[in-house]
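Single-structure report; data block below.
Here the complex is missing one protein chain, while the rest keep their positions.
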Amino acid sequence: MSYTEIMLISSIKVIVVVLAVLTGCAYSTWLERKLVGHFQHRIGPNVAGPFGLLQPIADAIKLVFKEDIVPNNVERITYALAPIVVFIPALLSFAVVPFGDKVTMFGYQIDMVISDLDIGVLFVFAVTSLGVYGIVLAGWSSGSKYSLLGGVRSSAQMISYEVAYGLSIIGVLVIAGTLSMKELVAQQSSFFDWFIFRQPVGFVLYVICAIAETNRAPFDLPEAESELVAGYHTEYSSMRFAMFFIGEYANMLAVSCVATTIFLGGWQGPLLPPIIWFAIKVALFMSFYIWLRATLPRLRYDQLMNFGWKVLFPLALLNVMVTALIYRL
Amino acid sequence: MSEYLAIIIFLFVGIGLVLFTFFLSRLIRPANPYPEKTQNYECAEPPIGSSWIQFNNRFYIFALIFVIFDVEAIFLFPWAVAFGQLGLYALVEMMIFIFILLFGLFYAWKKGVLKWV
Partner (left out) sequence: MLLELVIFYVAAVFAIGAALLMILQRNPVASVLYLIVSLLAQATLYIQLSAMFVGAILVIVYAGAILVLFLFVIMLLNLRGEQFEEKRPRLGRATKMVISLALLVELLMIVKQTAFPERMDRLMVEATPDFGSVKPVAELLYTQYLYPFELTSILLLVAIVGAVIMAKRGRTDHDEEDK
């Protein structure tokens, strides 16, 4: 393959993935509203289209037409920058996720991954660690007390869970000996090789930390609407607000994709094509997210911080040591 | 290196997308600001005092501790990846490393730094 061809294929893959992520985000909101509706014995969205399937599109159109209200005492540049800084890291995680096996299309061998980095897992970790900025900046630049408190709380929460988040994957790395996402999938070829069975504690830790990292229930304190209005995005409206909204769902999707790849065998599965298996696993993980939101009450902030530092972090270290010992002896 | 190029393309497409949607909505949305509307939200009351309030310095201490343990986590990544080749020796030395830092964690814990009241 020539250089131009590689570039062209990469560009096409990028555009397809970006569109897929946006559609995924839109329909995650639909899934959430529908599922939470049923959890609460309601029907959920059912007016726009069959089963309310056109609801996300209606929402998007509404948001585009909304007036953008910028309060007069914001720090302009950072205020404008924050929604972008929230969205971009969320999007970038998808770059290293393999969505399927190699396929042959139009005479080209195409990898179903944008970029198979040999430091894939580290890349995800790096991108996640940048996600905190959007929230700090939004909170700080809005010039509102609710935003500032929400932003600071949220960022302290994110950094508290980030260490355990990184450590929860180390167990898998000890067993697998690679950071490449493609390699990780390849090592889970049979059902009982899935890392969820070889690293059950690591998986539980990963899920808990990921929920805290994405600011979702029961760790959704930054947006605790009963005390902080809307937290760090209180003062945002219109498309800027939409960016935070999409960013949150993109983050959830990214976490689901990474969890699927690292712990749940990636795109592998019998009979159905790989991409379908991948979508099924991601959808199940997202449903789990939503199920948690519908079931669990919100934690108190001191409980949350204590849990992160005094339970999850030592447990994650212990998990690493035990895994290393077992695989050495 | 083409793997990294793909990421750069991805980055630019992402930024382009965001800017495009902002541009699009700027074209079609209404703009009708007036002083009451552009006030900060404070439960419909006029805002009191500066919004940049002083907050608890405990946030800062947690950030400091986070930096320390983040560095530890970073050291674990290469160790884990090369674990198969490194042998027993590496295991023992990493145990020492982890125990020293666990000691630090428990020290901070006992001194009440990790307590959030």
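As written, the chains take the letters A and B, and residue 1 is the first residue of each chain.
Everything that follows uses one rule, which is that a contact is a pair of C-beta atoms (placed from the backbone, for glycine too) under 8 Å apart; a residue touches a chain by one contact, two chains touch by 3 or more.
Bear in mind that the values here come from a model prediction, so they are computed numbers and not experimental data.
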| item | value |
| --- | --- |
| Listed residues A:Ile9, A:Leu22, A:Val74 or A:Ile159, member touching the removed chain | A:Ile159 |
| Given A:Leu91, A:Leu179, A:Ala259 or A:Leu304, the one touching the chain that is not displayed | A:Leu179 |
| Footprint left on chain A by the chain that the document does not show | 3, 75, 77-78, 81, 117-119, 122-123, 125-126, 129-130, 132-133, 136-137, 140-141, 148, 152, 155, 159, 162, 179 |
| Interface with the undisplayed chain - residues on chain B | 1, 4-5, 8, 52, 54-61, 63-68, 70-72, 74-75, 77-79, 81-82, 85-86, 89-90, 93-94, 96-97, 100-101, 103-105, 107-108, 111, 113 |
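The definition used in the following text is that only the chains that are shown with their structure count from here on.
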| item | value |
| --- | --- |
| Gap in Å, rounded to a whole number, between the CA centres of chain B and chain A | 14 |
| Residues of chain A defined as touching chain B within the complex | 3, 6-7, 10-11, 13-15, 17-18, 63-73, 83-84, 87-88, 91-92, 94-95, 114-117, 121-122, 125, 129, 140, 142-149, 152, 156, 159-160, 162-163, 166-167, 170-171, 173-174, 177-179, 229, 234-235, 238-240, 242-243, 301-302, 305-306, 309-310, 313-314, 317, 320-321, 324-325, 327-328 |
| Interface residues, chain B side, partner chain A - complex | 2-7, 9-11, 13-15, 17-19, 21-22, 24-26, 28-33, 35, 37-42, 47, 51-53, 55, 59, 62-63, 65-66, 69-70, 72-74, 76-77, 80-85, 88, 91, 94-95, 98, 102, 105, 109, 114-117 |
